[in-house]
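Selected chains only, in their assembly positions.
Labels for the chains are A, B, C and D, by order of writing; each one numbers its residues from 1.
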Amino acid sequence: MTDKTDTLSQPRYVGIPTLMRAPFTENWSELEIALIGVPFDGGVTNRPGARHGPREIRNQSSMMRRINQATGVCPTELARIADIGDAWVEKPFRLEDAHAEIGAFYDRVAAAGLVPLSAGGDHSVTLPILRALGRERPVGMVQIDAHCDTGDDYLGSRFHHGAPFRRAVEEGVLDPARTVQIGIRGAITERDVWAFSHQNGMRVIYMHDIPCMGLEAVIAEARRVVGDGPTYVSFDIDAVDPAFAPGTGTPEFGGLTAFEAQRLIRGLSGVDVVGGDVVEVSPPFDPSGNTALLGATLMFEILCVMAEAAAKRQGE
Amino acid sequence: MTDKTDTLSQPRYVGIPTLMRAPFTENWSELEIALIGVPFDGGVTNRPGARHGPREIRNQSSMMRRINQATGVCPTELARIADIGDAWVEKPFRLEDAHAEIGAFYDRVAAAGLVPLSAGGDHSVTLPILRALGRERPVGMVQIDAHCDTGDDYLGSRFHHGAPFRRAVEEGVLDPARTVQIGIRGAITERDVWAFSHQNGMRVIYMHDIPCMGLEAVIAEARRVVGDGPTYVSFDIDAVDPAFAPGTGTPEFGGLTAFEAQRLIRGLSGVDVVGGDVVEVSPPFDPSGNTALLGATLMFEILCVMAEAAAKRQGE
Amino acid sequence: MTDKTDTLSQPRYVGIPTLMRAPFTENWSELEIALIGVPFDGGVTNRPGARHGPREIRNQSSMMRRINQATGVCPTELARIADIGDAWVEKPFRLEDAHAEIGAFYDRVAAAGLVPLSAGGDHSVTLPILRALGRERPVGMVQIDAHCDTGDDYLGSRFHHGAPFRRAVEEGVLDPARTVQIGIRGAITERDVWAFSHQNGMRVIYMHDIPCMGLEAVIAEARRVVGDGPTYVSFDIDAVDPAFAPGTGTPEFGGLTAFEAQRLIRGLSGVDVVGGDVVEVSPPFDPSGNTALLGATLMFEILCVMAEAAAKRQGE
Amino acid sequence: MTDKTDTLSQPRYVGIPTLMRAPFTENWSELEIALIGVPFDGGVTNRPGARHGPREIRNQSSMMRRINQATGVCPTELARIADIGDAWVEKPFRLEDAHAEIGAFYDRVAAAGLVPLSAGGDHSVTLPILRALGRERPVGMVQIDAHCDTGDDYLGSRFHHGAPFRRAVEEGVLDPARTVQIGIRGAITERDVWAFSHQNGMRVIYMHDIPCMGLEAVIAEARRVVGDGPTYVSFDIDAVDPAFAPGTGTPEFGGLTAFEAQRLIRGLSGVDVVGGDVVEVSPPFDPSGNTALLGATLMFEILCVMAEAAAKRQGE
């Protein structure tokens, strides 16, 4: 397919949609950043549908354009980017096996030296991604989310979408000391539900602390926590208030605005971003399609800081 | 809770909804027919959401009333009926284990001598139900459906929602010679996709044959196939055209009208119905809520023939 | 406003919508047929919203055109027609008082010699309309409906939307011997729920009898019942199956198709239609807006037979 | 029914929904706080549908959990709480009579010493609730709302949903000097439309004053007004901007965010809350269901401050 990232070349509603209007390719040899869909929601504990996320994010991402007007960054000027399709699951009926399939795909991505930016899927898929990226050295993480997702066994599994980061720390692929979790809120089932985060040194920034801190301080704190090391950016769309993102599995009112979410990601400019995702977009619960559009918009913001990081690494 | 089957007693929109406005009870001792939800969709191969079916069918079933105007049957005059809640799954992340949990619930139902009428859930849940009901003697079945659901392994499992009746025959709990499958249609992936049905003597009535046969002949044939023996009635909502039932996982255009579906079930009066279900209602794909209302409506039709059968068995 | 019944004069989506694109006027002196909205739903017993019906039917009726392609009738060639606005209720919080207000409006309509074609509103509004039209001589009626609406007291009132025709007969404004009720179906709360219809000689044609009778026989029977006398046509949108008309207060599956509904009304050509309505369109339950479009379409069909009747009376 | 407030015990989508997953009971003897639905919207002046609010709030409140993460409060640790069903109306066709029915229910609630937390229904239902709670001593009130609801006769009634608090003051059950009305906005029909509030000493905090005051000052002012006395918390969902709560009868843009609403309620910790409600959730105007989810979320916030107050009274 031809490059359509320049939206002047054709109307936005035409053609077969790819992530960010990037070219689709199955040839990875020339790429630096890979856009990937992960159509799997077998890890959800309540409302399913995120398996349909990648397709609808692709559809809505036709609304994206080349250059970030707020920051001046143009990802395609900084890195070679393509949509390489889906990390899909052949055998979705057992959660661990599905994660193994996804992991195998990302192992190949990592082996090829690609920086992955993924569209979920539920948040459980970030675990196999981190396994691939953090194998040699655990990564740090900026996680923007309503929930820490460091829970334990629930509904008979250790691998549901509320626990990936406990597993990632246990498996040594995520560095808790370089992890910051932003936007945490909502009622909880146990007082110490996020004890794992606290006990392992993750920095938890609760939503109810943000009005007092101010957004700039949140950004500064996030940058301090992850420092210079390789960092993954994981954005659970439920970090944003359901008014902006109704189409998700576990909506929690009282969240970030879309604008705050954009500003948070823009604040990561200069961080050594080695991977990222936007997860938990569930089209069946999204009558207007705007949750997927927001998902695409936030992927573009991550892509900008990711491309900057890629260019910086290249230049070093 | 008090009996609300007489809709004259309170407006339909008040109170906590139960199936068919029947009383809710956890005491099974006095019952003959049990209304049950099965909120599980871990067997779907495409669009999920049927886990939310029981709750929305309960909600919409407040529109039901006591007496079938077309047949004169009043189920509550013929049998003691209650909503006994959900056969829910504690550990939904492995398909076979989930089926085992559901099966254990229905084993208790069968042991208590209750005739179950269930609201799905995806069609895979009928397998554990049949295991409970057909253990001692395989049941016959009137299956109204767009698909035979006698497929084989797919996506790595033998227990997905397109294969329960192959498994049920193999396990000896369903009698293929007393099984009729009505409304089969839609494109297929292999010419012999329903070979199991044909090779095992199931009577398959394709949708494209119905205009020529006429509905009365279809009913007569269904009655002939199941005969006098114990018979299960399984209604997959996708048997009905998506215009009537958009909220389902695998919609296929060219289906039955709602009226034809009602007439088919009414035609089973006198059959020895020992269990039944309406499955694959998926509320996230149902903007108007009417698919759940149709599901409730068809459950009521099955309840009428089921209550007749129960009364007849009682009288013998 | 200018006449916009010729849709060639401007696109359908422009201007302030009137019923059937007829001119709006508050000057009744030159008119024969008056199109009227009745935005009142205080008589519903379950889901409200029909108060919003007239506005949305006006909106959708921009899709109507001048000539009935199936019958060749062009209402505006046969009668002077205008939209005279709404019979709205100043004091909606007591049902009987509201009906009195509506009745006063229709008394003026009747006194002016206008033939009213109304967009409901719930079915309770037909009672005050009949009071105005049947005062001197009870009218006959073709009622197309899922329910006979000859019920008795319910929820503390004798005037809810399930009872108007019992009241109309009792008050002597409706002739039961010249009344036919077509499409009756759905479960019922008491075996003799429509006893009033039967005991008073109304002809009830149940939905479950129509496949056997055939539509032509239904039409013939309706014509036989109403004969040559003045006849009201009341169309409750719930007569049509919810697949075609989801936006209504008491949906009942197993109803007429839209095409059957059109054919039924067309079959009334030659009947002395002296008034008519389409009621129970409830826009809040109509995500696509098509229930209101169907309401407008059926109003157009009634308008055609009504204009024929008006022209015939004029010619005599 | 068993206690399901611990969401770890079963998936959220299973079972028959109760308010806040509390146990349902008709035995009030052991309770302190009663969760109640009031499915009545006969007092609305524009868009109806709030009669369907309690059922959908029950459905969505399955998303609630035990402990308030922002405040640490766990209501079930502080008070005995149950869903006691609906204060439903047998005779809805006359507004005053309906209010009398609702009042009779709450008289029993008050007589039993229960603290009620209600899910409306339109705002007119708060009047009969206040009559029951303020009979012996007028209560103070924190009202969060787009409208003061101290209007006068409109559409022929003194009891519509825009006037309950004028009536409550006149009847001596609400203390205007201890009443604060927060979030008032939208265009008005008369300059002195809320004259009653001002003349009787209610503290009106307009939305357009909040950016300048700041949310903390609003909270402080609310606490100052209600002081130590018994206080009712009434939350009209239209206080929140329609982006967050589209499903309501009289939406007014320019409202609170969901997060601001939560923070306002949390700010009432320590107030002697003796009752509360969330009203005007209208599911037919809520395509995503999120307005009901927000309603449930805000009920949970009220429940937290209410349980604190109950425990405090108990301890004294």
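As a working rule, a contact is a pair of C-beta atoms (placed from the backbone, for glycine too) under 8 Å apart; a residue touches a chain by one contact, two chains touch by 3 or more.
It should be emphasised that the depicted structure is a prediction, and the values quoted were computed from it without experimental measurement.
> For this file, in which 4 copies are placed, how many copies does the full complex count?
Spelled out: 4 chains shown, and the full complex contains 6 copies.
Everything that follows uses one rule, which is that only the chains that are shown with their structure count from here on.
> Which neighbours does subunit B have in common with subunit C?
D
> So, what's the distance in Å between the C-alpha centres of subunit B and subunit A?
Their C-alpha centroids are separated by 40 Å.
> Can you work out the whole-Å distance between the CA centroids of subunit A and subunit D?
The separation of the two C-alpha centroids amounts to 38 Å.
> Which parts of subunit B, given as residue numbers and ranges, touch two or more other chains?
Within subunit B, residues 11, 13, 51-52, 90, 92, 287 contact more than one other chain.
> Which of line, ring, star, complete and other names the graph you get from chains that touch?
Shape = other; not a path, cycle, star or full graph.
> Between which chains is there touch?
A-B, A-D, B-C, B-D, C-D
> Within the complex, which stretch of subunit A touches subunit B?
Its residues touching subunit B are 41-43, 47-49, 51-52, 90-95, 97, 155-157, 159-160, 284-285, 287.
> Under the stated contact criterion, what part of subunit D meets subunit A in this complex?
6-8, 11-13, 63-70, 72, 74, 215, 241, 243-244, 257-259, 262-263, 287-288, 290, 293-294, 297, 300
> Spell out the part of subunit C that touches subunit B in their complex, as residue ranges.
45-47, 154-155, 184-191, 206-208, 211, 241-243, 246-247, 250-255, 257, 285-287
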